[in-house]
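Yeah, one chain of the complex is gone here, protein chain that is, but the others are all in their spots.
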Amino acid sequence: MKKAFPILAVLTATFLGYAFYLAMFVAPTDALQGDVYRIIYYHVPSAWTAFLLFFINFIASIQFLANAKPSTARAAKWIVIVIGILGFVAPFIPQVKQSLPTGMYPSSVATTAVIIVGVYFLVGKYFPGQNLDILALTAAEVGVVFCTIVLITGPIWARPVWGIWWAPGDIRLTSTLVLWLIYVSYLVMRRFSDSAQTQKLAAVLAVFGALDVPLVYFSIWFFRTQHPQPVIGGGGSIDPRMLHVLLLSWMAFLCFAFLICWTRFRLEKLRREVEEAEALESLLESGGAAESSARAKIPLSRGPR
Amino acid sequence: MNSFWSITLATLAKDIRLEWRSKDALNAMLFFSLLVVVIFVFSFDPLAEESRHIVGGLVWVAFLFAAVVALNQTWARELRNQVLDAYRVSPAPATGLFIAKALGNFILVSLLEALMAPLFVIFYNLHVLGPAWQLIPVALLGTWALVVNGTFFAAMSIRTRSRELMLPLLLFPVSIPAVIAMVAATTSILTGDASAHFYIVLLLTYDVVFTTACLGLFGTVLQAE
Partner (left out) sequence: MIEANISPGAPLVSVSNLVKQFGRFAALRGVTAEFDSGQFHVILGDNGAGKTTLLRVLAGLANPTRGEVSILNKNPREACREIGYMAHPSLLYDEMSGMENLRYFARLYDISGDERCREVIRAVRLDPELSRPVGQYSQGMRQRMSLARAILHDPKILLLDEPFSNVDVHSARDMVGLLKGMRDAGKTIFVVTHQSALLEGVADEFIWMQAGQILDRTRDLSPLARAEQP
């Protein structure tokens, strides 16, 4: 896996370069906004990537809390499955379909439900134990970076197009700001915490943050209906050629995000292994007790691979 | 169940008794609240035409600052002499302790608000153009929203450095939807421009969601070393 990294890095760089070329030169100029709109190819993919990463953090945090006891772990798995089934079936029932807000298609709700279940079980399978917490941390950190990009490119885009840096009622930008604030506070809390249970406390905070997001959305949504605001990012249908470039741009961003997350993950994993090895050494120092079995589990030096 | 409420009420009674005995902290908080109002009065011209539109925001920001001061001392008495250990070692349920502390904070912050609100009315010559009675559920639900999460995050901050800074740092982002709702509701009631109904429902939802989350997760926070 490690050998693949340089190759993937080169591929990703190429992909990003290609996406840039498409964004700047191939995509057609917008009828209304001119060339300024091209920032969308950085703004929107960053947003989608950030949301995906925060979503992964949320799933990892919930699992981390649930896995504290076998009974809660099992209960959580069943709840997720139920959510998946309900979320997949319910939107197609006529009564439910009618009560969906405009813009939310039944198929997207169904897909989201399936994705939730899928991500939950994938994360559970490939990131056991401590790795779950490392994944949560990594996703939060990289997510904050991409979220920062969204918050910077948003106003840069808004200013020439609408003459304002920020629209308080813009639901997407404001929700993104709150999400950014929540996750920055998450990272600060992790850094400042002296507790032995920092990981659990951070997971608790992530849950609070996740509960908050829909409430933020609704509060701003209603506020906006009372105070109509320009919608940064443009509503309405999008030219298929632009959509094509947008999606490709997003793919490139995802590859890039994946590489960064992978690097950060490995770094954190190594850091923790070093810490454990040091603690283990201090444990064995004064001719300690039956720790030889523990010694076998943690290689104190990495042999040739 | 009986013993749960008896423990909760005993804890609340104990906190009120202790707060009453050393009125220093309480008096200082009251004075701080007064100062906040005065600063706002000097910073935002009360005679301006638009004052009615912004007072909703001013009032709740002032309440928020006063609340943070009150919330920061939630666990101060339990940390002195490590009394919290005595609680952790006992069979008393964590949720009972949480509710008692949250209720205590609710009473304290309401007291501060009861001082500040009339001052705002006086300084800003407020007439309520909308249904004034609706201000009561807004105040109750809004205060509970701040207090329930504030008590929870105050407990989380116990095990961090820069404890007094950590509390508002964690509280503010999560409170944003509640603050939007409180401010918008208050403004619509004061100006009579729109119905506050949606915001009151939103505040109620917020309170239910986060009270449940706090009750469910407080045990984890309390038992963290």
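Lettered A and B in written order, each chain numbered from 1.
Definition applied: a contact is a pair of C-beta atoms (placed from the backbone, for glycine too) under 8 Å apart; a residue touches a chain by one contact, two chains touch by 3 or more.
Predicted, not measured: the structure shown is a model, and the values here were computed from it.
Trainee: Give the labels of the shown chains that the missing chain contacts, considering the complete complex.
Mentor: Even though it is not drawn, that chain still touches A, B.
Trainee: Which one, B:L47, B:V89 or B:I136, makes contact with the chain that was left out?
Mentor: B:V89
Trainee: Among A:D35, A:D239 or A:E278, single out the residue that touches the unshown chain.
Mentor: Touching the chain that is not displayed is residue A:E278.
Trainee: If the hidden chain were put back, which residues of chain A would touch it?
Mentor: These residues of chain A touch the chain that is not shown: 196-197, 275, 278-279, 282-283, 285-286, 288-291, 294.
Trainee: Could you list which residues of chain B touch the chain missing from the display?
Mentor: The missing chain touches chain B at positions 3, 6-7, 10-11, 14, 17-18, 21-22, 77, 80-83, 85-92, 223, 225.
Convention: only the chains that are shown with their structure count from here on.
Trainee: Considering the complex alone, what residue numbers of chain A touch chain B?
Mentor: Result: residues 65, 178, 181-182, 184-185, 188-189, 192-198, 200-201, 204-205, 207-209, 211-212, 215-216, 218-220, 222-223, 226 of chain A touch chain B.
Trainee: How about chain B: which of its residues touch chain A in the complex?
Mentor: 149, 156, 159-162, 166, 169-170, 172-174, 176-178, 180-181, 184, 194, 198-199, 202, 205-206, 209-210, 213, 217, 220-221, 223-225
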